[in-house]
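Apart from one protein chain that is not included, each protein chain of the complex appears where it belongs.
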Amino acid sequence: MAPSLFCYNWGVCARTIDSLCKRGMLYLEASAALRRCRIDFSTAELQQVLRTMLLIRLFEERLVTEVQAGNIPGMLHLAVGQEAAAAGVCAALKPEDYVVTTHRGHGHVLARGAEPWRVMAEIFGRSGGTCGGRGGSMHVADFSVGVICADAIVGGCLPIATGAALGAKMRGEGRVTACFFGDGASNQGPFHESLNLASLWALPIVYVCENNLYGASSPARETLSVQDVAVRAVGYGIAGEVVDGNDVMAVAEAAARAVEKARSGQGPTLLECKTYRFRSHMEGRTPASDPYRPEAEVAAWRERCPIDLLQGRLLAQGAVSRQELEQMRAQVATEVEEAARKALESDYPSPADALLHVYAGEGPPE
Amino acid sequence: MAPSLFCYNWGVCARTIDSLCKRGMLYLEASAALRRCRIDFSTAELQQVLRTMLLIRLFEERLVTEVQAGNIPGMLHLAVGQEAAAAGVCAALKPEDYVVTTHRGHGHVLARGAEPWRVMAEIFGRSGGTCGGRGGSMHVADFSVGVICADAIVGGCLPIATGAALGAKMRGEGRVTACFFGDGASNQGPFHESLNLASLWALPIVYVCENNLYGASSPARETLSVQDVAVRAVGYGIAGEVVDGNDVMAVAEAAARAVEKARSGQGPTLLECKTYRFRSHMEGRTPASDPYRPEAEVAAWRERCPIDLLQGRLLAQGAVSRQELEQMRAQVATEVEEAARKALESDYPSPADALLHVYAGEGPPE
Amino acid sequence: MREITFAEAVLEAIQEEMRHDSRVFYMGIDVSPPGVGATGRLRQEFGDARVRLTPITEATNSGVAIGAAAAGMRPIVNLLICNFGFVAFDQIANHAANFHYMYGGQASLPIVYRQSFGAGRAGAAQHSSSVYPSYLSVPGLKIALPSTPYDAKGLMKSAIRDDNPVLFFEDGALGGSTGPVPEEEYLVPLGRAEVKRQGTDITVVALGSMVRLALEAAEDLASDGIQAEVLDPRTLVPFDDGALCRSVGKTGCLVIVDQSSRTAGAAAEVAARVCEDPQAFAALRAPVARVCCEDVPIPFSPPLERYVIPSKEKLRAAILRTVQRSPA
Partner (left out) sequence: MREITFAEAVLEAIQEEMRHDSRVFYMGIDVSPPGVGATGRLRQEFGDARVRLTPITEATNSGVAIGAAAAGMRPIVNLLICNFGFVAFDQIANHAANFHYMYGGQASLPIVYRQSFGAGRAGAAQHSSSVYPSYLSVPGLKIALPSTPYDAKGLMKSAIRDDNPVLFFEDGALGGSTGPVPEEEYLVPLGRAEVKRQGTDITVVALGSMVRLALEAAEDLASDGIQAEVLDPRTLVPFDDGALCRSVGKTGCLVIVDQSSRTAGAAAEVAARVCEDPQAFAALRAPVARVCCEDVPIPFSPPLERYVIPSKEKLRAAILRTVQRSPA
């Protein structure tokens, strides 16, 4: 039987988010709860986290250009605005840990340290991509950095992540698995089944729900029967926690607690990051400002850009100067430029290779 | 958004059950909480409920004889010991309400007033059966008494019941749906998805979990990550309640509350009845006293036979005499005898009829 | 006659049937706010109660339709891309398909499950499959798969009026394609194939967007003196055996072009039906050919994807090979 500890850590800040979310909006200034985190991070660490968020942002903004230039086949789901969840959670992981993600996974694989050009090449369908161009934007797995699944069936990744955690536990490797998914996915059956199992078996896993308030065009208020996904932890006797998902320090702190718990054998945590995507569900399909999202809501969340929040805080603390920030941004921009160039130089895979790798350990099917 | 009322009504009695369940056992004498119910039922009603339980019991005991006589093909799952949940919940329903059940559904369809001989004929595979012999023991649906589904895929009946509730609501018929399922089913994805949806749409449905502490040979303590299934109501913002499932008055009272709530548009309830089956998961397969269940546990629950409990109470109250009880039992025994006779007289369907009814509104497939 | 798109035609069918029968309702994860997009239009006309936005729970949505149908409604469920429908496979194959039969005909289930399918748009392996073969072996389901706006509208109306669960497969490549659709009401019955082009030398059975491919290939080959007959089954269940066997009886040659996998795809069943029919078999003068998706998950990268899906060139080659193999 799993430990039936339930710590529904919902701080002042989260409560504010909640009451604002109820009205479909969120206005939030730096609160006491936000400031509290400062002490736990070194300046170097914070700079690293900021750099990760910047990389994700500029990488994805580049994708907007590239999709317009016709370089990206298929569907493209960006996480612009949600960088704090990716950067914060991954900051709490070790290199040997596993990450499982979804159709909206560029940020996660970049935060794990994948080579940006290979991720971009994958999105372009090139042979240099992390999956040799077979997966594309929705499937940017990169096993070399522990991202062992990028799954585009909503809810489908949770059992797989749970299995990775089981495998790690059985092998006694001390690895933790972080499983990213959306608010929409939290209504799917596999969410329920996976959390039940992880609780029973005290698996080393952190379920990270990026609650961006929408599943495609569906508002969570019409599809999710509770205010907070995290409250569902009660139903599995595990820890649940809501954090401000745009506050990378809050995310990192909560993630560090959950990861530590998982690694020390105390089982899973359900960590909910309240956040928002600045762009459409999918590039191209719907206008950037979706008809289903009130303009004021979008604007309010844009005000709470996770990158601006952290930069503002670092500046206020005197931990960085404006000049250093500009320098960092310029470096990252160059890196992204370089990634795009290299990705575009990579060839398309040769057509007949399509018949390879259907089965492991074999050539093409006869 | 659904009403987020949560009333986790866990009375003295339930708490006792809980702590005993934790040790895999339950000893319980009539408690204050049990006695409290008395006032709400007329003697006539209680006698009716008792009669229903007796019918189910004697009917199923007859099936044991019949299976040994070779009259029952296939698998046979009995609910001997669980009669209070069926009788109590159905006592709270109106004739036009819907009931959805599982592989262990004889009690539910009988409690709804199905003709016993037709249910038995179905179990024997005869043409007089409620489904003409096509369903058998695991599928004893009888639409004439509102049992519109008897489903043998664990968890599969919950979405269907939810749909019936939606249909009733859309048609504005004021019907309530009662959906029976087991503790095992509560871990399946459709449980989660269905409760979420029913909450969002405030559907007129009562989810009745008969927690008999085992799913086939699996103890709930190894497969269910929480003590009480009902606590999962929290995750959907609906009411959850645990009752002593062997106390038919407690069940009926809680069910009446939940049904009333559903009928008046206040949405679903998750009602958990703690109970126990006296016999094996399946007749024949494993010995009657299963190797996986401690003998003392079985004995303790047998002490708490729901029929004995109610009879004892009625006698203590002076609401019935021993003689009346014996008379009732004799009447029911005759009824069951009659049912078996009639069922055995019913022909097997003629083989070529197997090709009928694949599609509605058509003859056999060409 | 006016021309409308395939997607419009399907929507019109739903709209008309919803007007015509108040028991018909729509549910799915794709329902937009009132007024926005196609489903938004439906929502505006019929209200939130009859055009229901659901959570992303395909399994439960499919089961809810069963219960609602048993309670007297006539639901239409949109599962969107057919790979998502696999999440609901149990509800459809174990529950919906068996319900009427298992309960001895006590109730019928008038349900339409919409699903889109097909590759060619870089959707990768989880968004590009053509999964109807997996349902084809499940008795109790009907399966429609139209190739034109006209058929789409007529079949959707029949599907909604049918008292059984009907899987309605929409070829993703056709959504924006246009074709003539009369203003006045009509139905296309389930179970009736259509010869989309008359021919004498070879029968090409084609489904969905493959019909257009087949028609183009047939036109090309006409100049080589080969007259291909293009037969569109339109529904896979019920299947119009008569039309198939008549055509093959006439031409003596059979090629099937289909987007589902070569192994155990829809083409296998078509081939089997011809080979077990004594007349059709007797008429068959050359081996049957299947032009299908290669037996691989659909790859993302466009050059790879193009390589594994059926093309006019592959079809043309298969037709030529088959005709050449047939002793005149």
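Order as written gives the chain letters A, B and C; numbering starts at 1 within each chain.
Here, a residue touches a chain if its C-beta (ideal position, glycine included) is under 8 Å from a C-beta of that chain, and two chains touch if they have at least 3 such contacts.
Keep in mind it's a predicted model, so treat the numbers as computed, not measured.
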Task: Touch with the omitted chain, as defined above, among B:Pro73, B:Gly265 or B:Gly312 - done: B:Pro73
Open item on the list: Can you tell me which of C:Glu8, C:Asp30, C:Asp90 or C:Asp171 touches the chain that was removed from the display?
Closed with: C:Asp90
- [ ] Have a look at A:Ala161, A:Ala185 or A:Ala343 and name the one touching the chain we're not showing.
- [x] A:Ala161
TODO: May I ask you to list the residues on chain B that touch the chain which is not drawn?
DONE: 73-75, 125-126, 131, 133-136, 138-139, 151-156, 184-185, 187-189, 215-218, 222-224, 291-292, 348-355, 358, 365
Task: Absent-chain interface as seen on chain C, which is shown - done: 83, 86-87, 89-90, 93-94, 97-98, 101-102, 124-126, 131, 133-140, 237, 239, 260-261, 263-269, 271-272, 274-278, 281-282, 284, 286-290, 294-297, 299-300, 325
- [ ] Name, in rising order, the residues on chain A that touch the hidden chain in the full complex.
- [x] 98, 100, 129-135, 139, 141-143, 148-149, 151, 153, 156, 158-168, 170-171, 175, 177, 189-190, 193-194, 196-197, 200-201, 356-361, 365-366
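Following the convention adopted for this analysis, only the chains that are shown with their structure count from here on.
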Open item on the list: Going by average Cα coordinates, which chain is farthest removed from chain C?
Closed with: B
Task: Averaged-CA centre spacing for the pair chain B and chain A, given as whole angstrom - done: 44
Open item on the list: Quick check: how many Å separate the C-alpha centres of chain A and chain C?
Closed with: 37
Task: Intercentroid distance (Cα basis), chain C paired with chain B, Å - done: 41
TODO: At least two other chains touched by the same residue of chain A: list those residues.
DONE: 187-189, 222-224
Open item on the list: By the touch rule stated above, which residues of chain C touch at least two different other chains?
Closed with: 54-55, 57, 59-60
